[in-house]
Each structure stands twice: as structure tokens, then as C-alpha cells.
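After the C-alpha cells below, expect a handful of questions from me.
Every protein chain of the complex appears in place save one, which is left out.
This part shows subunit A:
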Amino acid sequence: MNLIEVASILGAAFAVAIGAIGPALGQGRSIAAAMDAIARQPEAANVVSRTLFVGLAMIETCAIYCLVIALLLLFANPFRG
């Protein structure tokens, strides 16, 4: 196993590991805020949860990008030659 492969595997692992931290924190915050909003105004639960779902999808995209980068590193690495 040469250096480039080792570096790509490490890079892929770190990409997903570090890339998951930010979206996890963001999702936690947004869910907490949505819970708060629903507790204050239960009649707005429909609108709040729909917006929450869309927002979660948007935040999640960051983590998915990291996943795609990791997959590119592992399976379609341009530097492997």
C-alpha cells in the first residue's frame, strides 16, 4: 500500500468524522428551537415541523457532501494513477 492510498483512507475517515460534527450540532440546535416553538404554539406544529424538515435536509447536505468527498477519495481517487 503506497503513501497516496494511506493518505486517501485517512482523508476519507477524517472527512466524514469532522464533517459530521458541524451538521450534528446545527441539527441539534434547530430541533431544540423547533421543540421550543411547538411547545409555545402547539397550533403551529404543522408549519414548524415542515420548515424543520426542510431545514434539516439543508443542514444534512453538508454532511452528505463530506460523505461524497470520502467516497471520491476511496473509489474515484484521481491521484492514484
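Note that in this section contacts are C-beta pairs under 8 Å (C-beta built on N, C-alpha and C of every residue); 3 or more make two chains touch, one makes a residue touch a chain; residues count from 1.
Note that in this section contacts and distances are computed from a predicted model.
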Options "Carbohydrate ABC transporter membrane protein 1, CUT1 family", "ATP synthase subunit a", "Insulinase family protein" or "Peptide/nickel transport system substrate-binding protein": UniProt name of the undisplayed chain: "ATP synthase subunit a"
On subunit A, residues whose C-beta touches the chain left out of the figure: 46-47, 50, 53-54, 57, 60-61, 64-65, 67-68, 71-72, 75-76
